[in-house]
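In what follows, a single structure is set out as structure tokens and then discussed.
Of the protein chains in this complex, all but one are displayed in their positions.
Up next, subunit A:
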């Protein structure tokens, strides 16, 4: 019935089918970074990620959290890219434990909030009102 070989895409089109079974890094809209094997896609670019880890970066350190199988709704993906296994093995960053990285992340968040407070009070003093709802930075 079928010859077992993968069907080819029409010329001039892009597809996620070539990324199947590859180790990918996926960046989500809420800022999370997931690394996992792409097992399945569909027409909305929903992804099924297998053996996924969530990697949190703080400065030069990072921590991995095991997550297992993810199903990601396509609209929440910002970008994805293939992970180079050689480069992955020789990262210039330092890996630390999950608790440590979460603590570091919390500290970073708090520092950011404080800085934002200072900036907004300074602006208010000068008569400029900057609403934080308008700023939709996820990073």
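The rule is short, and it goes like this: a contact is a pair of C-beta atoms (placed from the backbone, for glycine too) under 8 Å apart; a residue touches a chain by one contact, two chains touch by 3 or more; residues count from 1.
To be clear about the criterion, contacts and distances are computed from a predicted model.
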Chain not displayed: protein name in its UniProt record ("1-aminocyclopropane-1-carboxylate synthase", "Phospholipid-transporting ATPase", "mRNA decay factor PAT1 domain-containing protein" or "NADH-ubiquinone oxidoreductase chain 2"): "mRNA decay factor PAT1 domain-containing protein"
Residue in contact with the excluded chain [from A:12, A:59, A:92 or A:127]: A:12
Residues in subunit A touching the chain absent from view: 1-2, 4-13, 15, 17, 20-21, 37, 39-43, 48, 50, 134
